[in-house]
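Taking it in order: structure first as structure tokens, then the write-up.
Left out: one protein chain. Kept in place: all the others.
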Amino acid sequence: MTVLRNILIRLLTTAVTLFGVAVIVFVVIRVVPGNPIAMMLPPGATDADIAQLQAQYGFDKSIFQQFIIWLGGVMQGDFGQSISLRQPVANLVLGRLPATLELSIMALVMAMLMGGAMALLGTRYRDSKTEAAVDVSAGMALSIPDFLWGLVLILLFGVLWPVFHISGRISPSLNIDFSTNFYLFESLIRLRFDVWADLVAHMFMPALALAIPLAAIIAQLLKQSLKETMHLDYVTLARTKGYGENHVITREALPNAILPTLTLVGVQFTFLIGGTVIIERLFSYEGLGNMAIDAVINRDLPLIQGIVILFALLFTVVNLVVDMLYVVLNPRLRHA
Amino acid sequence: MSGYLSIRNLTVCLKSGAPILRSVSLTVSAGQVHGLVGESGAGKSMIGKAVLGTLPRALHVTSGEIWLDGVNLLSLSQTERRKQIGATAALIPQDPLTALNPSKRIGPQITRRLVDILGWSKTKAQQRALELLDEVHIPNATRVMRSYPHELSGGMRQRILIASAFAAEPKLIIADEPTTALDVTVQKQILRLIAEMQQRHDTALLFVTHDLGVVSKVCDTLSVLYAGKVVEDAQMNRFFMRPIHPYSAALLAATPTYTDPTGSLTPVPEHVIEYVEKEVAEHDVRAAR
Partner (left out) sequence: MRDARGGEKRPIGMRLWLSGGWLTVLVLAALCAPLIAPKDPLMQDLFLGRLPPFWMDGSEPGYFLGTDSLGRDVLSRILYGARLALIVAVIAGSLTCIVGATLGLVAGFYRGWADRIISRFVDIWMAFPPVLFAILLIAVLGPGLTSIIIAIVVIDWTRFARVIRAEAMSQSAMDYVASAQVAGRTRFGTMMTEILPNVLPTIVALLTLEMGIAVIVEAILSFVNLSISTDSPTWGGMISEGRTSVHQAWWVLVFPLITLFLTVLSFSQLGEGLKDRFDPVLR
């Protein structure tokens, strides 16, 4: 029964966190001195016009009343109306979510591949120059945040050796009529590999910029974990069974070394998702983050609220999934 | 006959040059049990590790030969050596709690190498594993094969490790303090089991332990080790009747006997330690020349 109880507690704290996020963002953005309504009307609009629109968006009420109304709407899936784009916030936000998800997941996969390869390399050739090189490059990669990596990549692969696109999500000429916003996934399903390649060429640099710091963390954690595992008796025993060192590392040590790394990677993945905000801006990638910055600049309060809540929800879902994965992958917990 | 495993003048040093094993020579004949006795830190486990090629990275063999089944292991490449070891030798490890991979079921941990390295069919390997689990007196073998290590007791796991060691019919088994980590009550059973399995499979066994009492029960011959040096090599019967080296004699006096378990124990006297230390120092001087 403890499992059920843990899940319940978990859901409750999640709800409290989300509520806290909502309150903070709601209060903070309503202290903004600029009048969002005045910005959307043409110059020369009368005070009466402004008042009418304010009433329409509910800005004439107290912050507390506004919050209650907003919360009531959210319970029914209504996140209000965007001021600048004049569409329901829910539609706008859900329309952009797939782009950000695809970018984040691509970055995660790249980070795991790069970080895993580095950790394995450092373990296979431990106590050698190769391991020292892995340590130094991971240390460097970790010190520099994604934003700077993005700029470096733009210089390298956008200017010096222009092989990838430096802005946007897809070339306009290839924009086939997608029925979902998961372009990458859909183009594969529809076997449009030309479109898929174009999407990847657009995504490659922003995803890589997001992936580099995470790859460094994975490399460090996994290498440390592997190092500890390599000293254990069952690894020694496997060596005496006639297996080569590569087999010993990947088949015997790796499955056990991955587990402690996994939970930490979960938290780091939420940081990566947070990083998409500025990286999308840098590469003019049409995702949630880019939309969020526009929303802030345009003082589009309902849209800002919607996006922040969605991000917070995304983070909690990621943490939940990681915890579940941990249980699934760990035989000790699975059968307990 | 020089024996199935023959170690000649094996010297192992730390990277700093400090010797851990000082030209150790010993022989284990086919089908015989050879005990390797010494205090902790005497380097007895390192001999087993040197044979199996699992020395810690800080240590390396500086000279000597290790002949196993007519092949000098130290002349092989790492890969060849692993293959040779895998085909002819096996290890019964010290701590059954850490010697099984926690993320894999028991069955594959016994059968995989039979399939991977020896090229057996899966059914044959499976069959063999069940037979072996039966030999080590594990009831419900089919269910145990599907279990994870954490679901089994320490004694059970050590039985599985013993079964696994004999799986590929090795000619040599190295048992590295196989009972030290177990409860006293389980120790005897496991000891009996190892002796039983050794006789049934007619394997050469190198039995590493700090416990002379254990040696007296299972071994045919033994070597006494002090500070990485073999101070006495003897037949079992002769050794217990009349140890030659003063250190051996002192060690024997310091061991509780089953005939007189309540008798007073004598710690190894100071002058004996001095004597053996001097011997070791002389050896180092000779080696340096």
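Each chain gets a letter, A and B, in the order it is written, and its residues are counted from 1.
Here is the rule we go by: contacts are C-beta pairs under 8 Å (C-beta built on N, C-alpha and C of every residue); 3 or more make two chains touch, one makes a residue touch a chain.
What you are looking at is a predicted structure, and each value in this text was computed from that prediction instead of being measured.
When the full complex is taken into account, the listed residue touching the unshown chain is A:I307, out of A:M112, A:A253 or A:I307. Among A:R96, A:H165, A:R239 or A:R299, only A:R299 touches the chain left out of the display.
Interface note for the absent chain: among A:V74, A:A219, A:L237 or A:V277, the touching residue is A:V277. Only one residue from A:G58, A:G73 or A:G158 touches the chain missing from this view: A:G158.
Residues of chain A in touch with the missing chain: 13, 16-18, 20-21, 24-25, 28-29, 31-33, 126-127, 131-132, 135-136, 139-140, 142-145, 147-148, 151-152, 154-155, 158-159, 227, 231, 270, 273-278, 281-282, 289, 292-293, 296-297, 299, 304, 307-308, 311-312, 315-316.
Throughout what follows, only the chains that are shown with their structure count from here on.
Averaged C-alpha coordinates give centres for chain A and chain B that are 53 Å from one another.
Listed in rising order, the residues of chain B touching chain A in the complex are 52-54, 57, 78-79, 82-83, 85-87, 89-91, 93-95, 98-104, 113, 116-117, 148, 150-151, 161.
Interface residues of chain A facing chain B in the complex, by the touch rule stated above, are 126-127, 232-234, 236-245, 252, 255-256, 330-332, 335.
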